[in-house]
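Taking it in order: structure first as structure tokens, then the write-up.
FYI, not all chains are in this one, though none of them got moved.
All chains are identified by letter, namely A and B, in their written order; residue positions are counted from 1 within each chain.
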Amino acid sequence: MSDDELPPLRAAIEAILLVVDEPIAEVTLAQVLERPREEVGAALRELSAEYTEQGRGFDLREVAGGWRFYTRDNCAAVVERFVLDGQQTRLTQAALETMAVVAYRQPVTRARVSAVRGVNCDGVMRTLVLRGLVEEMGTEQETGATLYRTTSYFLERLGLRDLDELPELAPFLPDDVENIEDGR
Amino acid sequence: MARKRLKSANVRDVIEQSAPKTSGSGGFEVHLEVFEGPFDLLLGLIAKHKLDITEVALHKVTDEFIAYIQSYGPEWDLDQASHFLVVAATLLDLKAARLLPSGEVEDEEDLALLEARDLLFARLLQYRAYKEVAGLLAARMAEQARRYPRIVPMEPRFAELLPEVILGLGATEFARLAGRVLTPKQPPIVPIEHIYTPRASVREQATLLVGRLRRIGRATFRSLTSDCAGMYEIVARFLALLELYREGAVSFEQIQPLGELYVSWSDTDEAEVADDDHEDYEDYEDYDDYEAEEATADE
């Protein structure tokens, strides 16, 4: 492919994003397009801002480590007429709390999560694993207890780029509380 | 070594958001659906009285907490009930601490109470933080659910170009994978084999002790238990001795605290003691498991 055949970088990115069915990493795009990653990243952010500015019905977002086209949120009601199985079951309060503890404490054992919540969470944890929001990741060395962490599907469901984007927990906690011993 | 006292954060607003539903009359209704665990209930009670979590008006909260536990009667699952009891016990301690004259806290017990209070509050604050952030996550999920990703098959002209699929596994591995996927996912089970302890029957131990004491008349507790196989058996034998004491079959003598405990056979009315049909022994059957567990925990 010679240089003069190449479309502008931004158009090339749009074309590729149109055919992918899962988030595509900046670095993958950069490789295929043979451009520096920074340049590709900048173009992606430019496009995303432009779509927003022009009030387009689609949006370009970076979620779970990759870029992907999404419908814009103000179009949800319209889109739902077409997306048959868009209904995602809501999580219970218990599941949400358990997921929150796993998200901030990962990797973490069930016993620790139970200690934080003051109530047994085995059943809830199983639900989260079945839903693909949480997964096992080996065992704790001292106790042999299974460790859990959140999945990339969790990031997708929350629309987060990575775990660093989780809201800060600190504002809700006075000093020192984070580190109190959960064991009893 | 007293834990650093928690600063009084301005937490009222946050707590109120997690306030439980109160009935129209202002009466307080508690349901397990509303309160999932002791921390949840405690937060709810604190919110109900609009108390700052770190500025205690413990008497009210404690009373209601305990009333709640009592109202639940026999429907508890053991695990949850024990968590509730730990919190209730801590609260009672704290309530007791409130009755102490204010001022210098020198006594070790007072310090312990303060520590218990701080620990409970620390746990509560921690739990509340996660509850709060769980709310944020739920809001994010709801917001995210309004954006639909593009999942559309590739245009045919590109799809035709796709290289041959590489499965990367053979038929057998494929079947193994299928087996794994189609196996219902059981909740992980905590293995308890390693904490299993054989039972010791109080009745058996009593029979053994009666025989031995009849022969020798008097012995130390130490020597009476020297042949025990484990803690669980010592405990069972001790319980058997208490039972025999109640029956008046033995008497105890201990010259100084923590000194040797002497057990003496008193030969009054001996026939009744070894009677297998004795009702009190039946009751003790239930204690066997309990004591065995207790003993294991101590080890």
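Keep in mind that, in the parts below, contacts are C-beta pairs under 8 Å (C-beta built on N, C-alpha and C of every residue); 3 or more make two chains touch, one makes a residue touch a chain.
The structure displayed is predicted, hence computed values, not measured ones.
Participant: What would the formula be if every copy in the file were counted?
Facilitator: A x2, B x1
By our rule, only the chains that are shown with their structure count from here on.
Participant: Any idea how many Å lie between the Cα centroids of chain A and chain B?
Facilitator: The computed centroid separation for chain A versus chain B comes out at 35 Å.
Participant: Flag every residue of chain A that touches chain B in the complex, lowest number first.
Facilitator: 17-19, 21, 58-59, 61, 68-73, 76, 79, 83, 86, 88, 91, 93-94, 96-97, 99-101, 103-104, 110, 116-120, 122-123, 125-126, 129-130, 146, 156-160, 167, 169, 172-178, 180, 184
Participant: Can you check the complex and tell me which residues of chain B touch chain A?
Facilitator: Within the complex, chain B touches chain A at residues 4, 6-7, 9, 14, 36-40, 79-80, 83, 86-87, 119, 122-123, 125-138, 140-141, 143-155, 158, 185, 187-188.
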